[in-house]
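Structure provided below as C-alpha cells; questions to follow.
A protein chain is absent from this complex, but the other protein chains hold their places.
After this line comes subunit A, so read on.
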Amino acid sequence: MDFGGINPAILIASLMAASVPILLAALGELVVEKAGVLNLGVEGMMIMGAIVGFMVTIQTGSPFLGFVGGAIGGAGLSLIFAFLTQVLLANQVATGLALTLFGLGLSALLGQGYNGLKPAATGAVPLGPLADIPFFGRVLFSHDWVVYFSVFMTGVIWYVLKSTRLGLILRAVGESHEAAHALGYKVNRIRLGAIAFGGAMAGMGGAYVSLVRVPQWVDGITAGAGWIALAIVVFASWKPWRALIGAYLFGGITVLQLNLQAAGSSIPVEYLSMSPYLITIVVLVIMSSGRGKAALNAPAALGQNFHASR
C-alpha cells in the first residue's frame, strides 16, 4: 500500500503525532477566547513550556514530570499576561505580542547549557494485541499517551463548554462581561482561570515539541506553531472538534510535505514548507469573507478589557 513511496498508515499515524502541539495550544486558546480574552502570546507560552519541560525531564529523567513542568511553565508565563491585562487593564493585543517576544528571549536564556542533550524518551502506550491489528493498529493504537490525551481533552472541552454550568458561565463572560458582572459573576477571576488553563495547554504543546517531536533543545524550537494554533481557533470558529480537524489538516500537510521531500518530489522544498502557512491564509480569507455563521460564533466581548465601575 505505497503511493510514490508514502505509506498511508504511517502518514496518518505521524500526522496525528505532528498535530499534538498545535492541537493542545489551540484548545487552550479556544477556552481563553471563549472567555473573551485574546492572548496572542501562544508562541511565547509554548516555547516556555518547551524549555521548562525539557529542563525538568533532563533533571528528573521523567518525561511525565517534564510535561507537568511544561504546563506549569506555560501557565506561569500566561499569569504575567493575566496580571497585565486583567488587573492593570493593558491592551491585550500588545501585551500578547510582547509575551511572545519575552518568552522567546527567556527560553533562549534558560536553555543555555541544554543544547545537544537528549531527554528520556516518551514511549508508546502498550496496548498489547490492539497494536497488531493491520493498518488500524499502526494508525490508532501505537501512540504515546499525549496523543490520546490531546484527543481526550478535545472531548472534555467540548462537553464542558456545551453542557456544564462552568462552560455556560465561561461563555457568558466572553459574550458580555457587563451582563455577567451584573449577575454577580467575578469576570476577571474567571478570565484569569481561563488564561492560566490556556497557558498550561500551550506549555504542554511546547513540551511535546522539545520532548517528543524533535527531541532536543534548540532556540526558537516551536518555529511558529503558536501562530498556527491561533489561526486554527478562528478556522475552527471556536468549536473544539473543528479545532481537532484543523490541527490534523495542518499536521497532515506538514507531514505530507516532509514525505514528499523524502520521496524526491520535483517541487522545490521551499514551496512545500510554505504550503501550510499559505493554506492557513487562504482558509482564513475564505472564512472571513463569509461574514456569516463563523463570524457570529465569535465571542462578542473578545479582546475587550473589563473594569467594574460603579
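What we mean here is this: a residue touches a chain if its C-beta (ideal position, glycine included) is under 8 Å from a C-beta of that chain, and two chains touch if they have at least 3 such contacts; residues count from 1.
We adopt the following convention: contacts and distances are computed from a predicted model.
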Problem set entry | Undepicted complex member, UniProt protein name, chosen from "ABC transporter ATP-binding protein", "Glycosyltransferase", "Anti-sigma factor antagonist" or "Methylamine dehydrogenase heavy chain" | "ABC transporter ATP-binding protein"
Problem set entry | Residue touching the undisplayed chain, where the options are A:176, A:237 or A:304 | A:176
Exercise. Can you list where subunit A touches the absent chain?
Worked result: 165, 168-169, 171-172, 175-176, 178-180, 182-185, 296-297, 299-300, 310
